[in-house]
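Just dropping this structure here.
With one protein chain held back, the other chains of the complex are shown just where they sit.
Showing chain A:
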Amino acid sequence: MNATRVLARRTPLIHFVGKRAIPETIDHTPRAHPASPSSSLPTSFKQYREAIANQHGPLVSRSASSKSYFSPKPAPGEFFDRSELPKRFGRLGWSAAEIDAVQSGGASAFA
């Protein structure tokens, strides 16, 4: 009984912290990988993203200034042409099977 009382006073360092959840705010600004020996990123990362790559997702913390600076939305009354978008949003090439399908009115798909 004495031992139980002694143990009852002890607070384990391990404790249940609840179900894991994705943090509400995540800073996606590129930083050095935790296992990187140099603990730094080449300047090319920042340069690339600031210059051309902000279409790939959230790259910077969502402060008001960065949001307006990096916003991919066109100004009111203006529109992007597809040719201005990054390649990933561009038209993909037709495959031979698709061309055959168009030319044969779909018949080649069932040949």
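As a working rule, contacts are C-beta pairs under 8 Å (C-beta built on N, C-alpha and C of every residue); 3 or more make two chains touch, one makes a residue touch a chain; residues count from 1.
Here is the rule we go by: contacts and distances are computed from a predicted model.
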"small monomeric GTPase", "Dihydrolipoyl dehydrogenase", "DNA-directed RNA polymerase I subunit rpa43" or "Chromatin accessibility complex protein 1" - which is the UniProt name of the missing chain: "Dihydrolipoyl dehydrogenase"
For chain A, residues in touch with the removed chain: 7, 10, 12-14, 22-23, 26, 28, 30-38, 41-42, 44-45, 48-49, 53, 56-59, 74-75, 77-81, 84, 87-88, 90-95, 97-98, 101-102, 106, 109
